[in-house]
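For this view, one protein chain was removed and the others were kept in their places.
By letter and in written order, the chains are A and B; residue numbering begins at 1 in each of them.
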Amino acid sequence: MTDWYLGLAGFLLLNLGLGLVRVLRGPTPADRMVAAQLFGTTGVAAILLLGQGMQERALVDLALLLSVLAAVTGVAFTRLYRRVQ
Amino acid sequence: MSLELALILLGMPFFLAGTVGLLRFPDLLSREHAVTKADNLGLGLVVLGLMLGAESVLLAVKLFLIWIAVLVASATVAQLIAHTVIDAGSETGGGS
Partner (left out) sequence: MDWVLEASALSLFGPMGLALDLLLAAGLLWLAWRVLYSPDLFLSVVLFISFGLLVSLAYLRLRAPDVAMAEAAIGAALTGTLLLYTLRHMGVPIEPPRLAQHRLLTGLALLMSAGLGWAILTMPGFSDGLVVQVTQHLPQSGVEHPVTAVLLNFRAYDTMLEVAVLLLALVGVWAVSSTELRLPAPSAVLRGMVSVLLPPGLLVGGYLLWVGAYQPGGAFQGGAVLGGLLVLLFLAGWRALAAGWLLRLALGAGLLAFLAVGVLAMAGGSLLEYRLEAAKNLILFIEFFVALSVAATLAMLLLGRPGSAGEQQP
């Protein structure tokens, strides 16, 4: 059973890897920010599934922490980015 | 196959759809739609599945909180990014 969860977590991580393609391609910074949003959703889901697969309850707390901080980082992107003149 | 696992598996294609949309849609705003809507739905299904299998109320509450926080964050940041782009005018986000 745990193999299922680990496999699904791996699938989601592959999705994240694909999302990185958008980070690399751009072309605009906003595109990169949107791709970074993936970490807030796919990343959290991957950690939850990883926690289920590793039978480690602490990972839910990690996902909790990550979701709050993903919100902060997302806002930081939009508020702190300034186009280099 | 337990209901828990079924729900989680149901969420997977949504994540894939979001990623595919992120890579294949023609411009920034449509890519944002893909990431914000599809991925959050996928997460919702995963959280729902895990909640059904949760052994304590505390765990279920934590999972629900996670989903709400991510939802609020995604919605807000998507809005903020979109406004940054629209207000700037020149960056329509088109391209490869």
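Just so it is clear, a residue touches a chain if its C-beta (ideal position, glycine included) is under 8 Å from a C-beta of that chain, and two chains touch if they have at least 3 such contacts.
Every value quoted in this text rests on a predicted model; they were computed, and no experiment measured them.
The absent chain, not drawn in this view, touches the displayed chains A, B throughout the complex.
Residues of chain A in contact with the chain left out of this view: 2-3, 6-7, 9-10, 13-14, 16-17, 20, 23-24, 26, 29, 32-33, 35-36, 39, 43, 46-47, 50, 53-54, 56-59, 61-62, 64-66, 68-73, 75-77, 79-82, 84-85. Within the entire complex, the positions of chain B that touch the omitted partner chain are 65, 68-69, 72-73, 76, 79-80, 83.
Note that only the chains that are shown with their structure count from here on.
Remark: chain A and chain B have CA centroids separated by 10 Å (rounded to whole angstrom).
Residue ranges of chain B in contact with chain A, taken from their complex: 5, 8-9, 11-12, 15-16, 18-19, 22-23, 28, 31-32, 35-36, 39-40, 42-43, 46-47, 50, 53, 59, 62-63, 65-66, 69-70, 72-74, 76-78, 80-81, 84-85, 88, 91, 93, 95-96. On chain A, the positions that touch chain B within their shared complex are 4, 8, 11-12, 15, 18-19, 21-22, 25-28, 30-31, 33-35, 37-38, 40-42, 44-45, 48-49, 52, 57, 60-61, 63-64, 67-68, 70-71, 74-75, 77-79, 81, 83.
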